[in-house]
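A protein chain is absent from this complex, but the other protein chains hold their places.
Coming up: subunit A.
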Amino acid sequence: MSSITIRNLNKYYGALHVLRSLDLSIASGEGVVLLGANGCGKSTLMKCLNGLETPQSGSIVIDQNDVTTAKGLRLRSIRRDIGVVFQQFNLVENLTVFQNVLYGAMGQRRGGLLTVWNSLAPKDTREKAMHCLSRVRMADKASSRCRDLSGGQQQRVAIARMLMQSPKIILADEPVASLDPKAGIEVMDLLWEVVREHNMTVFCTLHQLDLAQNYADRIVGMKAGQIVFDSSNSSADKESLAQLYQGDTRVDGASSHENEYAAPNNRPAEIA
């Protein structure tokens, strides 16, 4: 039902060829972890999947809908079924936890903001938000401001917001990379629990091998804009996985050591 099929995908940023004829299929209900060195194009692929970036050629079909050609309302209706978890949580920090969770339903209704603003939202919406918060064990913080929470707590709230959306597919781009190891494992456990509960399809990028092997059904490896490794978790061998981090891993040709921490996470982006 909620499958992803990517065919011959090419994405350029100016002259920089980031995604290079990339092919990948993900079946409904599958938990896929994408591994790859910094700068190999993982985030770019994620952004293409929900239409935040437009590739120059190729197709991405999600549940019989082509994302790459969808615009306006059709694109929004595809996005409605895709929940995203970000490395930087991306909560509106000035607002309360509860308000942020309500925002998860913003795309679901025609009234937009008016139907999810705390003072105006219908009773069942507010109840659902509270339920999602309880699911991530953050119900006691409903009235706190997001900026007062720790990173792990913020990521749990972001997962509650994502649940509020009732998506079929989850995209998670380095969901634990900004967290300390303990909070990271808590968040990964929680994420995988809720994903399994709702039978959702997950596509998650990580950069720790061991984390990948603890959670994935299937591990996919990316190097310099292409999928170079694809196997079920149980049969993934360490040697080929280690290959992902050696040689020309980046798409921009820079040496991967110099640019390890220069990943463009904070580049201002337009609202699509």
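Keep this in mind: a contact is a pair of C-beta atoms (placed from the backbone, for glycine too) under 8 Å apart; a residue touches a chain by one contact, two chains touch by 3 or more; residues count from 1.
Operating definition for what follows: contacts and distances are computed from a predicted model.
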{"item": "UniProt protein name of the chain not shown, from \"Mono/diheme cytochrome c family protein\", \"Phosphonate ABC transporter, permease protein PhnE\", \"Sarcosine oxidase subunit delta\" or \"SufD family Fe-S cluster assembly protein\"", "value": "\"Phosphonate ABC transporter, permease protein PhnE\""}
{"item": "Contact partner of the left-out chain, one of A:Arg20, A:Arg80, A:Arg126 or A:His198", "value": "A:Arg80"}
{"item": "Identified contact with the non-displayed chain, of A:Gln88, A:Ser144, A:Gln213 or A:Gln243", "value": "A:Gln88"}
{"item": "Listed residues A:Gly31, A:Pro55 or A:Gly104, member touching the removed chain", "value": "A:Gly104"}
{"item": "Chain not shown, touching residues in subunit A", "value": "50, 52, 76-80, 82-84, 86, 88-95, 103-104, 106-108, 112-113, 116-117, 158, 161-162, 165, 266, 268-272"}
